[in-house]
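Shown here: the complex without one of its protein chains, the others still in place.
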Amino acid sequence: MPMLIRFEGGQARAAADPYQALDDADPLPVAGDVVVSLARLLTEGAALAARSGRLGVRLGPAEDVLALKPFAGRLDLIALELPKFRDGRAYSQARLARERLGFTGELRAVGEALVEQALILVRCGFDAVTPADGSAPEAWAAATRRYRHVYQRAADARDPASAERLRAPKVGQGA
Amino acid sequence: MYRQDDIDAAFLADRTAEFRGQVMRRLAGELTEEQFKPLRLINGLYLQLHAYMLRIAIPYGTLNPTQLRTLARIARDYDRGYGHFTTRTNLQLHWIRLADAPDILDELAQVGLHAIQTSGNVVRNITADPYAGASADEIDDSRVWAEAIRQWSTLHPEFSYLPRKFKIAVTASPADRAATRIYDIGLRLYRDAEGELAFEVGVGGGLGRTPHLGATIRQRLPVRHLMSYLQAILRVYNLHGRRDNLHKARIKILVAQLGIEAFAREVDAEWEASDKAADLPLDELARIRAGFLPQGLTPLPAVSRRLEAAKADSRALARFARRNLAPHKVPGHAIVHISLKAIGATPGDCSAEQMETVASLAERYSQSEVRVAYDQNLILPHVRLDDVPEVFAGLEAAGLATPNIGLVSDIIACPGLDYCALANARAIPIAQEIARRFSDPVEAEAVGELKIKISGCINACGHHHVGHIGILGVDKKGEEFYQLTLGGSGGAPGEGEAAIGQILGPALPFARVAPAVGDLVAAYLAARQDGESFIDTVRRAGLAPFKAAVYADAHPL
Partner (left out) sequence: MRHALTANRLSDGEVVFWSGADWVGAFAEARLYDSEAEARAAEAKARGEVTRVIDPYLIEVAAMAGRDAPVSFRERIRALGPSNRPDHGKQAQGGEAVRALALAEGAARSSGRTALIRRK
């Protein structure tokens, strides 16, 4: 089972994954935390929402994250799949989940997530990942800290260069 | 021009440090080639036929003398003493060692240059008008917007793994010198009826296997919303662009499949739902703009007696002045084109010594500015007419004063099969052959404006689709063959609306290409009316007379 890494306050820690992944045909367990497909969420949403355990949904890259709108307040986890590391749809899905739906629960990258993508994952709003390359939490934390500055607003709290420049209007001129 | 501040410098330092670590891990075997390749590509490092190639970004084609001298030094210290300027205004070094690449990037960063996002499925180097800041017809300096987009798109977290590469061009003049209609996004700045600056936004242009001209997605975008609107286009593309087929992954295919109206609806819906936090604060725009303030050139008499007298003494100078100068917005000044198309030379190649000559001339005579143009030539944008004789002499001594701008020997050619791992056929020797055929400057001038563009494969880096004569190298059973197209246009002044060329006939073997171009020119000279240009003759007369000229005596191919 792949390791789960959670990001919090600039740190990355290995964590236990409490969720049970349910196939669409699996019966709903009475208790416990579950992850279901979007299709199952849309058809059995009421039953799922009425359970006591935590509720997660897993989306493929072609699925519309805005379809989660009616459930955004009830969901504890959205897992977004990177089918290949070159497939960047999950980054847009993640930003839409955070910025358009206002989702504040766990946003997890699953599939071909590599440590080289740590910074862009975090900047797009992911706060958990199951790495495909077996890399350790320390490597992920280091990779998110490689850049002192960024050039654009995204789903994280970082100020872009333009805002830093406003705060320090007399930034020295380089070469 | 824009000068990097401490934040930009720190960013480049962090970037190089990251890449240095990745190179070390690759050399040690901790990264596989499959994992490393996208990392090196996004830092501009390709593996070509004979060595690694480093593609260095020249943002909006603008360089200062210090930067150009640094490029010359790097070419000398780490390569073979030359570089190759491309149609995307980048500089390619063709003989790079992997282990040297981080050191080179460090040296580039010292002068504010980099190779970030010159490859990979990301927003690439932004193209602007090569005359920006110098031409009388511009509404604004297009580089202000190109720099703003450059920063915004640099390591953009959401758009680091797009379906395919993404190219943006900006023009701020009614004359489109940036070929915006062949770009994924073409931005055309204008002043609206209320006197406000606005963009007409084109989307879905591109060459390659399936050439498309961009269509207008929004007629009037207030400039303050540029970044949020770009974000909306890129988000729709990122989510919906095809990823199952490399050849159908560009945004042009998505736009063509949905139709421009449906695509525009998707983008507008996304844009209207987004908060506009992506937009740049006005203070930041003002800061960037300050880097591109007008040069404060002193107006001088529109006719320079000194230059006129020198021209009367020298036919070579007179010809250079006719072909290689363009009008400047400040009277008594000119935009001077430097030809990297000496007869028999490799188009776009520039030796380290030539770079240093141009750097010195720019310092002395052009407000310390050099431009790299789309046509693989260089430009000194702010030269006093009085100084043109000295500039000409300096260029001529370095082999940079060929008076052929826009003429038949001013050929665009990609590196082709001589260097490129993707190419099917050579492009450079074809260009050399054609140029030699028209080496007589009197004859070339009599033929007039004629843009020949050569690509060594269907990826179309030589933009053959928009050449008045386009030449595409193809592979026929391991041999080089060349397909000719006619009537293409990038939409620059003097060549009418942008257009994709039409295929003339069956592909020709290597040895027949230059003679065929000779036949095409002869057919044009026979058919032209009232001094019309080659492209106008093709538009009026159609392909028939040209087909007849090339294939008249053709044995079956």
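Per-chain residue numbering starts at 1, and chain names A and B are given in the order in which the chains are listed.
We adopt the following convention: a residue touches a chain if its C-beta (ideal position, glycine included) is under 8 Å from a C-beta of that chain, and two chains touch if they have at least 3 such contacts.
If you're wondering where the values come from, they're calculated on a predicted model, not measured in any experiment.
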Missing chain: touched chains present in the view: B
Option from B:Asp77, B:Glu479 or B:Glu497 whose C-beta touches the chain left out: B:Glu479
Residue of B:Ala13, B:Leu49, B:Ala393 or B:Val474 in touch with the missing chain, whole complex considered: B:Leu49
Residue of B:Leu41, B:Ala232 or B:Ile471 in touch with the missing chain, whole complex considered: B:Leu41
Sole residue of B:Arg3, B:Arg80, B:Lys276 or B:Arg436 that reaches the chain not shown, by the stated touch rule: B:Arg80
Hidden partner interface residues of subunit B, rising order: 26-29, 32-33, 37, 41, 46-52, 80, 94-99, 119, 346, 417-419, 421-423, 426, 428-429, 432, 475, 477-480
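Heads up, the rule we're going with is that only the chains that are shown with their structure count from here on.
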Subunit A and subunit B: spacing of chain centres that average the CA atoms, whole Å: 39
Residues on subunit B engaged by subunit A in the complex (per definition of touch): 3-11, 14-15, 17-18, 22, 35, 38-39, 66, 110-112, 121, 151-163, 227, 235, 238-239, 243, 273-275, 277-278, 280-281, 283-284, 287
Touching residues (chain side subunit A, partner subunit B) in the complex: 85-89, 91-93, 95, 99-100, 114, 116-117, 119-121, 123-124, 133, 146-154, 161-166, 171-175
